[in-house]
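A quick write-up on the structure given underneath.
On to subunit A.
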Amino acid sequence: MVLYIAGMQILVHAGNELPIYRQIMGQITEALAVGRLHPGEKLPSHRELAEELVIAPLTVKKAYDELESLGFLETQRGRGTFVCSRLPKLKMADQREQIDAAARKLLSLAYMVGLDLDDVIGILRNAEDELFQGAHTAAGRAATKEGA
Partner candidate 1 sequence: MNSVLEFLNVVRAYVRGVPILDGVTFSVAEGEVVGLLGRNGSGKTTLIHIAMGMLFPQAGSVRVFGSSPNERAVEVKKRIGYVAEEQVLPRTSSIAELIAFHRYLFRRWDDTLEREILDRFGLHTNSKILGLSKGQARAVALLCAVCHRPELLVLDEPAAGLDPAARREFLEVAIQFLNCAGATILYSSHYMNDIERLGSRAVMLDGGKVRLDSTVDRLREEYCLAVVPVHSLPDPDLLKKEPGCLGTRMYYANWHVVFQGSPEQVKARLEQSLGSDGVRCERMNLEDFFVELLGGKQSDDLS
Partner candidate 2 sequence: MIYQLIKRDYLSWVVVAGLCAAIAVGDWLGYVETILFAILAILLLLNGSGRGRRCTEFAAALPIRGWDFFLARLVSDLTLVWAPLSVILATSPLPSGMTRRDANIFFVEIGAILTLGVFCIQSSHVQQFAPPRWWQTGVVGIVGLAIIYDDEISPRTTLMICVLGSCALLLRILILAPRSMQLAPENPESPKASGTSRWLPGIPWLPVLRALFRPDFVMIFAVLAFTGALGLPFLGAIFAMWSIGGEVWRLRSQNRWLLSEPVARSLLFALIVGARLLSYMAGSFFQPYFRHQPARIAVIDFLIAGYLLLALSVIAELVPGWRHPRWLWLRLLLVATLIATPEIIARLFWSRGIYTRTSPVEKMLNGVLPVGSSLLVAAVGLTLAALAWVVYQLGFRQLDFPQLRSKYR
């Protein structure tokens, strides 16, 4: 039986800072990181996702291909695209640019409203709790389903 992904809703915006295929890659990897997406789950085919998001199927295919080359996804002929059972760790050098940019943005926003570095660190801890709490709830739900 194939589990359809209920917990991963992908949203893309044209005209965003990132190209669309990168947005998809980012959202899939984020879902994997916080546990909304589990190893071994089946992803929608690129045609289905393209129709749902109203983007070209080739863009979705590009995102899937890039994730496959990074080792996150695998395509099984005739069955579809699945998350790999063993996820690789992303190299920091690849992501450094994005992390730095995000950090700069966060700090400048915070300073504009008068928060200092310690406040920002507190906010970051709260965010971590929220993210992983969600993941634990989803994991718990999946466990009860399997157990039942």
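We take it that contacts are C-beta pairs under 8 Å (C-beta built on N, C-alpha and C of every residue); 3 or more make two chains touch, one makes a residue touch a chain; residues count from 1.
In picking the candidates, the idea was that all candidates are chains of the complex that A comes from, given by their letters.
This one's a predicted model, so the numbers in the text were calculated from it and none came from an experiment.
Asks: Would you mind flagging which of 1 or 2 touches subunit A in the complex?
Replies: So the candidate in touch with subunit A would be 1.
Asks: What does subunit A use to touch candidate 1 in their complex?
Replies: Within the complex, subunit A touches candidate 1 at residues 14-17, 19-21, 47, 50-51, 54-59, 62, 97.
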